[in-house]
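I have a structure I would like to understand better, so I am pasting it below and will then ask my questions one at a time.
The complex appears here without one of its protein chains, the remainder shown in place.
Chain nomenclature is as follows: A, B and C, assigned in order of appearance, with residue numbering initiated at 1 for each chain independently.
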Amino acid sequence: MPNSFGKLFSVTTWGESHGPAVGAVVDGCPPRLPLDAAEIQAELDRRRPGQSDIVTPRKEEDKVEILSGLFEGRTTGAPISLLVRNTDQRPGAYDEMREKFRPSHADFAYQAKYGFRDHRGGGRSSARETIGRVAAGAIAKKILALGGAAQNGSAVEVRAFVTQVHTIAVPEGALEKLPKLAEVEANAVRCPHAATAEKMIERIKKVRADGDSVGGVIECRLHGVPPGLGEPVFDRLEADLAKAMLSLPATKGFEIGSGFAGTRLRGSEHNDLLVPRGGQVRTTTNRSGGTLGGISNGEEIVFRVAFKPTATILQPQKTVDVHGKATELIGRGRHDPCVLPRAVPIVEAMAALVLVDHWLRHAAQNRVFKF
Amino acid sequence: MPNSFGKLFSVTTWGESHGPAVGAVVDGCPPRLPLDAAEIQAELDRRRPGQSDIVTPRKEEDKVEILSGLFEGRTTGAPISLLVRNTDQRPGAYDEMREKFRPSHADFAYQAKYGFRDHRGGGRSSARETIGRVAAGAIAKKILALGGAAQNGSAVEVRAFVTQVHTIAVPEGALEKLPKLAEVEANAVRCPHAATAEKMIERIKKVRADGDSVGGVIECRLHGVPPGLGEPVFDRLEADLAKAMLSLPATKGFEIGSGFAGTRLRGSEHNDLLVPRGGQVRTTTNRSGGTLGGISNGEEIVFRVAFKPTATILQPQKTVDVHGKATELIGRGRHDPCVLPRAVPIVEAMAALVLVDHWLRHAAQNRVFKF
Amino acid sequence: MPNSFGKLFSVTTWGESHGPAVGAVVDGCPPRLPLDAAEIQAELDRRRPGQSDIVTPRKEEDKVEILSGLFEGRTTGAPISLLVRNTDQRPGAYDEMREKFRPSHADFAYQAKYGFRDHRGGGRSSARETIGRVAAGAIAKKILALGGAAQNGSAVEVRAFVTQVHTIAVPEGALEKLPKLAEVEANAVRCPHAATAEKMIERIKKVRADGDSVGGVIECRLHGVPPGLGEPVFDRLEADLAKAMLSLPATKGFEIGSGFAGTRLRGSEHNDLLVPRGGQVRTTTNRSGGTLGGISNGEEIVFRVAFKPTATILQPQKTVDVHGKATELIGRGRHDPCVLPRAVPIVEAMAALVLVDHWLRHAAQNRVFKF
Partner (left out) sequence: MPNSFGKLFSVTTWGESHGPAVGAVVDGCPPRLPLDAAEIQAELDRRRPGQSDIVTPRKEEDKVEILSGLFEGRTTGAPISLLVRNTDQRPGAYDEMREKFRPSHADFAYQAKYGFRDHRGGGRSSARETIGRVAAGAIAKKILALGGAAQNGSAVEVRAFVTQVHTIAVPEGALEKLPKLAEVEANAVRCPHAATAEKMIERIKKVRADGDSVGGVIECRLHGVPPGLGEPVFDRLEADLAKAMLSLPATKGFEIGSGFAGTRLRGSEHNDLLVPRGGQVRTTTNRSGGTLGGISNGEEIVFRVAFKPTATILQPQKTVDVHGKATELIGRGRHDPCVLPRAVPIVEAMAALVLVDHWLRHAAQNRVFKF
């Protein structure tokens, strides 16, 4: 089931960019969770097109409808079906793509795989597919907020934000404390470092004016995660986070804790020493990024995701058509010059899905039978 | 099944560092594949301790026994059980770890998760677990070599090598052509750039003399992969590669193609333009790293994996004991000052497992029924 | 994912009896299959309420909408989302069930499991859930018809029919030849033996007049299945068929080939002798029912499913309320006095889903790489 993610708490997404609708089915949601369409809508609004002047102007309300799994405001344990109708389809805008493969898009790969493709806006490979992820992730976040609190003394927070756009990055060490949601949402680019955010926005506007695009880096932190989540040896927590992130459109890299930079340290510099603190075993540093051996160790989980520059640019590019002939193509359609601002809630959604799934798996294996 | 990997071609590993044995069960191997224990042994010998003067001196022959799934030198389609007895166990050497958590090892995380742990040499979290992966990967490589050739006109090659150790890296652009296996195996550090390899070996010896350790980066290339492998949307080829790599001990990052560096380019610089070449649709550059939309596009698949410095160092470190008391620990046991030379065949094994699994999945979905 | 079925060709169903809609997502459908909503509708019409005077009069058109996975009349390989709105909801009719558990219904079991339930018409445990299965099964049938023919020389036929209602059964040996679809559809009870069908209909009308209900047996035959489908050792073809059938509401038993009756024969009477016929290895009898060792052997696959009498009866019954107090309940709502006529397309759908899934799995493992 390549369109499903998660073992115990799972999401299946479906839908194409210019088909009638997109959606998701969430299976394995615990019963009795209070849930409201408005809570899901709030997250969808964070990824919606047209939300600011630095994202695509495609006009979609992305209004979610809950079709099952709820009764009198609470989940029943049955699958939750989520539906968002596509409204602003302009399939005609894509007529040229029927014949020509867009460079660095999935067009040719889909053609090679399936021998047939829905060319309209990338069809299934469109980032509209992530609507289902964000909707499912909103439910996961709610579970973490309520359920984490009940089990854990404090809610688990899932916080992503932009730390780099093109060559502009938040200064090292400037975001040691977990940024608040309000700080992230304070600007259109979702970078909680205000001065940097301003420069990022300026840069995005500049490249858009050039008919060009940029990428960048999103950092995500999972705060309040108890120790013990993650299943050795293949379903390590960081392995499932890596898979979740690399399953997103436009991602090219994942690192946890010290990541690639940590490879330049010696062990004596890199190791996180253990100390007793508040009756718990804690570390003095967090180069591990919150997991060891694939299992959470009670520290903040910190990872970063690399996003490439948007493949669609409004400049002529060399390409090949479906008959194998060389040709040229100029990007059309309504696209984001930089996907990162809208990718923030998507990264959070995937992280929340991984976390809830692992929480359930951990508890099943280690807490049900007491020996 | 957290100790299993793969949907159609799967491996399940089992075993602890100082238990009686380690092993693996491979399920889903196609029938009639010619297979010999010596072929598996050859790969195990590449990850064996004691193979050179820059790796751990633990004395293990790592002799593999095939217990099932073979008949008269060919696979039958039944599961293949692979067994390697542990011989050089020195559990007494780990008595101190029964009481004390080793910094940046999985000891505390396992204790937090299971409330109980086999402390001897890390138990299940030991890198000896990867023996099963390498053995299974040897079968996957054979399938790719024979089967890839039959389907594809040329064998699929899976080639990993060390590109960075601590601060020493292969000069940019120095390894454009796929290195030959012999070039990789030409030195103890498995870096096909001879001059750099020499410096890396020197550095590893230096840090070992200091009782310290170093990490680095392994690059892996999959050559000859046909277009079409990879399953949108969650089981993207790069997503499963990322999961495979982050499931390895000591890994902190994964990037494909342009990776993190690519985030500093504009779309107009980053896009891979398409051209017809040899009757095929090819790209002029390969910043995508061989996949688009999660599907192979026929170009070389190129990814890199970050390994942290070995956590065990022969220096006193602050830590906590199982009673929550602050204490100190000096590393013992026989360890690698740098895991990368022995990790090369492990990275190849995981990449081969991902590739065979996706090849089978792709063919099942797209080639069985012809419409 | 308890609401999903199938490994490579899978269906996920969702929806409650009196919620806004029911539906399914089909993942793993091969690309380029010609598909039309009308083909799915035709199967749904066979299970629709109100189709004859011996089934429930609930007025539902069960109009299916295809929301994704199709482009210009062909499947794309992307998930196919299928939606059927509920229209004739009368939730008020179920007010009494909010407080009282219906005997031999799932009410108490759901309450015990989830601590909460949608009591309206059984919620998720309603047989309306099978709409998604029938819709998905229609796609599987089309694949078998077209794809089976292409691979196999002749289409694979999936044919279920009623062989017993209450104490009325088709005479032994009367249906040796595979009944035609038209023969099955020739009467309201879907028994291709006309004389028996007449008696069955009479019996159903009689018990309905008594406010009572009856069960029976459905036989299903899979004709034209090539040898080789089925995966030893756990995913045997008959094991997955058994699971599929016991996952249906109201089923109490499954048998293949000689079944329970075969236990009264000696081996010398029971064994199917092998003979060469038409260049193939065939059997003289078919007590095995078309599989051996979990793998199809090229003979007709024949199995039977036992359905209990409908739990809802229009007579007062002793029961317990949600407060644990003894009470009494009289069945209400619009129910089938006998579920078998409408269960015929459901049994076919599940059988077709199993078959397509196993066909893909078999081909992946045994046909992709040639050694």
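One rule holds in what follows: contacts are C-beta pairs under 8 Å (C-beta built on N, C-alpha and C of every residue); 3 or more make two chains touch, one makes a residue touch a chain.
Keep in mind that what you see is a predicted model, and the values were worked out from it rather than measured.
**Student:** Which of C:H105, C:R120 or C:R190 touches the chain that is not shown?
**Tutor:** Only one listed residue reaches the unshown chain, and that is C:H105.
**Student:** Provide the residue numbers of chain B that touch the chain removed from this figure.
**Tutor:** 1-4, 7, 10, 12-16, 19-23, 25, 27-28, 31-32, 65, 67-71, 74, 76-81, 83, 113-118, 123-124
**Student:** Can you list, in ascending order, the chain C residues touching the missing chain?
**Tutor:** The list for chain C reads 2-5, 13, 101, 103-106, 108-110, 112-115, 122, 124-125, 129, 164, 166-167, 207, 212-217, 227-236, 238-247, 249, 251-260, 262-276, 279-281, 283-284, 287-289, 291-298, 306-313, 315, 317-320, 324-326, 361-362, 366.
**Student:** List every residue of chain A that touches the chain not included in the displayed model.
**Tutor:** Where chain A meets the chain not shown: residues 7-8, 28, 30-34, 74, 77-78, 143, 146-147, 150-151, 232, 359-361, 363-371.
We adopt the following convention: only the chains that are shown with their structure count from here on.
**Student:** Using mean Cα positions, find the chain sitting nearest the overall protein centre.
**Tutor:** Centre-most chain by C-alpha means: A.
**Student:** What chain lies farthest away from chain C once each centre is taken as the mean of the Cα atoms?
**Tutor:** Most remote chain from chain C, centroid-wise, comes out as B.
**Student:** If you average the CA atoms of chain A and of chain B, how many Å lie between those two points?
**Tutor:** 26
**Student:** Using CA atom averages as chain centres, what separation in Å is found between chain A and chain C?
**Tutor:** Their C-alpha centroids are separated by 39 Å.
**Student:** In whole angstrom, how far does the Cα centroid of chain B sit from the Cα centroid of chain C?
**Tutor:** 45
**Student:** On chain B, where are the residues touching two or more other chains?
**Tutor:** If we look for residues of chain B contacting two or more partner chains, we find 232, 361, 366.
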